[in-house]
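Of the protein chains in this complex, all but one are displayed in their positions.
Each chain gets a letter, A and B, in the order it is written, and its residues are counted from 1.
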Amino acid sequence: MAPKLPPQPPLQHNTTAVADGQSHGHAAPPKGILRWLLTTNHKEIGSLYLIFSLTMFFIGGIFALVVRAELFQPGLQLVEPEFFNQMTTMHGLIMVFAAVMPAFTGLANWMIPLQIGAPDMALPRLNNFSFWLLPVSFTLLLSTLLMPGGGPNFGWTFYAPLSTNFAPPSTTFFILALHIAGISSILGAINIIATILNMRAPGMRLMDMPLFVWTWLITAFLLIAVMPVLAGVITMMLMDINFGTSFFDAAGGGDPVLFQHLFWFFGHPEVYIMILPAFGIVSAIIPTFARKPLFGYASMVYATAAIALLSFLVWAHHMFIVGLPLVAELFFMYSTMLIAVPTGVKVFNWVTTLFRGSISFESPMLFALAFVVLFTIGGFSGLMLAIAPADFQYHDTYFVVAHFHYVLVPGAIFAIMAGVYYWLPKWTGHYPNEKLAQWHFWFSIIGVNLTFFPMHFAGLAGMPRRIPDYALQFADFNLLSSIGAFFFGASQLLFVLGVILCVRGGKKAPAKAWEGAEDLEWTVPSPAPLHTFETPPVFHRTSH
Amino acid sequence: MRSRWWLMAVSLAASGSQAQTNGWNMPVGVTDVSSDIYGLHMTIFWICVVIGLVVFGAMFYSLFRYRHSKGAKAAHFHEHTSVEVLWTAIPILILVGMAVPATATLKNMYDSSDAELDVMITGQQWRWRYEYLGEDVAFTSNMSTPRTQISGEETRGEHYLLEVDEPLVLPINRKVRFLMTSDDVIHSWWVPDLAVKQDTIPGFINENWVKINEPGIYRGQCAELCGIDHGFMPVVVRAVEEEEFDSWLAERKEAAEQEAMGVDREWAMDELVERGESVYQSICSSCHQAEGQGSPPAFPALANNEQLINDVDWHLDKVVNGVSGAAMPAFRSTLNPVEIAAVVTYTRNAWGNDTGDVVQPSAVAELIAQ
Partner (left out) sequence: MWSVVKSVLAALLGVQSNQKREEDFSSGRPAAYLVTGMVITLLFVLMLIFLAMFAAR
């Protein structure tokens, strides 16, 4: 990554991008559905990703509500354990692979070219292909619920041999669906790296890029590194199920624990894939509404890189109770505890950015601030989980469920919502209805805490995760969680309403929609026209 | 958020030593290891609380003090190397301070040497099998909560879902080593009060150990998703005084010997049916249901099952050797010949399966020996 670039003039990319099926003067795009099927425009593809993600967020959410409804009180009332397991599994898979990841890719599609002054993504046709793989993949995945024997019922971590020798016949389709989603992610990541490294505005060096771009660059490398590992492990499952191999079957000389090593070597970087871009979004929003530059830009970049690096060294902390040798337990305990350091650096940076700022509380800022607090709480429980001896008690309980929902819901998802409220004026040309957004925020924050905070107690008191029915002493916590979950779920309808209203109209937004916003996207008109930066902007170094 | 932390801190301080029974914190437990773990848990928790108070305190102070609406003017400072070094160094020191006691506890947990008793724990969908190694005593432990309580037709008892037909009996004050494995998928044997949670993995043997300080009944559950009845696979440990344990073990040993001798004698149909019914209810009914109606397609009905009724050898073979590729396990090593003969006889003569067949334990023993 040559530091002393004069970056290549992006003009040539510009022409290739535009030449895709369109003449130079932007001939009218095809009408109707074909326009969306064939589009190579980063803004349209970004919107497709976001709409897809929002749809899947609701589907995954309904699955979660089925789970919470069954757990509302002790006993089996609504669903059979078999279907309950399918719901927990599908909820996890859909939320991880079809809601959170595509949402970040959608934001990347929309914002990375705008933030680095590029006319489009580097590989527009590939971009179209990566998106359209997703509906294929997840239609296939969801269709397994209707197949004889039901859909995947072995948890989103699909541990062998429950997911191989003991799995329903539809598992082969589940594997295929995950392969397709994985290809989509890898192609998307390649595109993002190519865009960031080649198409920055003249004068913009790597260390001048907005943090959202930086975090996505690092995330994209993580994706390319670990998605093939996932592909490998599910292919081994496929072989075990259909072709008589015994990778994970001890009876044939295989090792069920090998599955977990491979899965978590993918899985731990995967959880950072879902949080690093969130760091980038929050690092854009907090300085904007504190009207003060980010305290430590460089240390934020370094901390992100350090977290990404460490993510390859900690996978077995998910496996403290599978019977690892003592040395391995210690190694993974130490390396996991170390992650607290760069993560702490990030939180301290955000807080110091607020210090002596000039702070206003518009909806993007509210979500970003809630992110900082609640993500940190999730970080605290993460630190507790890192203590290997204590993990013997925490492991596979609701304490873990509380932990990862704190980092994913008020973590990743709040950051996505913050980003949406932040950039909606740029996308639509209108401010979102602030009053509605505030209601959405306060309902969400009450719902999220009511749902997930009691889970800490349920877990510590001894409630294992993934059970359809529970002992009577856990009843109160579950009652609260279920009420909270329905409240949270219902309040997300306000989000949809807010977005729809904003698309249809509202207060007109100027090019620079927020007073303190600095990055390049705020130099193009609102709404951003279909084609932007056809001649590269001249980048003026600000105060990073 | 700050107020929440305060609330928690205050109520925690107030509850103090009752944490063991209050039902919303980790139990202190009844072993030295479990109280060490509890100590680590509370230490790291309070560290988090203090850091949280400092960080969120600074954050909320800034949010309140530097409001744009109150005319705050933004300063423009950024980057300050010594502050950054400080906030990197302090967490590292805290972590090292935490890692030292954690390492000591972990080493202790991994030292299962000098055990006075070895117990083999085998996870099976969805029950536990306990074997006192070298003592010829073994039995399976199934959830005893009736299905009618789960469905709500009957009032739920005090130990709903956490009660078993035969608990694992262990002596106090003796170091007991657990050897853990599984017959099918991965399970995880967990009793919070003993601070033992360990995966049982098919084809592999894990070790753990416990030395219980107080007699009592300690309840836990399977902690690793293991299929449909994962939620209905409780663990109950009855810890008793040493002498009581010794006499209990001797009694069980004698009973096991008697049963072994029973293989050779001729059993009457009534005896077998009576014995078989209890085996069926504890082992088979979780899948094939109480009245043999099954729940197809995964679990075929046994009542009025033509193939079963017509072919006694086929029936016996499925019980002894299992069905490969399906949920039906092989019971050749987990049930003894008397139990297998009894349960086969019972299922061939219950719920309208009036075959009149009697399968003798000696025939089963012969089949297993082949």
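Some observations on this one:
In the analysis below, contacts are C-beta pairs under 8 Å (C-beta built on N, C-alpha and C of every residue); 3 or more make two chains touch, one makes a residue touch a chain.
This one's a predicted model, so the numbers in the text were calculated from it and none came from an experiment.
Note on the chain not shown: across the whole complex it touches A, B. Interface note for the absent chain: among A:Asn85, A:Ser185 or A:Ser299, the touching residue is A:Ser299. When the whole complex is considered, the residue among B:Glu84, B:Asp199 or B:Glu339 that touches the unshown chain is B:Glu84. The missing chain, though absent from the display, is touched by one residue of A:Ala99, A:Val229 or A:Leu330; that residue is A:Leu330. Residues of chain B that touch the chain left out of view are 79, 81, 84-85, 88, 103, 107. Counting the whole complex, the residues of chain A in touch with the unshown chain are 1-4, 205, 207, 296, 298-300, 302-303, 305-306, 309, 313, 326-328, 330-331, 334-335, 341-342, 345.
Basically, only the chains that are shown with their structure count from here on.
Averaged C-alpha coordinates put the centre of chain A at 34 Å from the centre of chain B.
Residue ranges on chain B touching chain A, taken from their complex, read 1, 4, 23-27, 33, 36-37, 40-41, 44-45, 48, 51-52, 55-56, 58-59, 62-63, 66-69, 72-80, 83-84, 87-88, 91-92, 95, 98-99, 102-103, 105-107, 109-110, 125, 149-152, 156, 158-162, 184-186, 188, 190, 192, 195-199, 201-204, 206-207, 220-232, 297-298, 325, 327. Those residues of chain A lying in contact with chain B across their complex are 74-77, 81-82, 85, 148-149, 153-155, 159, 161-162, 165-166, 249-251, 255-257, 290-299, 321-323, 326, 329-330, 333-334, 337-338, 340-341, 344-345, 347-348, 351-360, 369, 372-374, 376-377, 380, 383-384, 387-390, 392-393, 395-397, 449, 453, 457, 460-462, 464-473, 477, 543.
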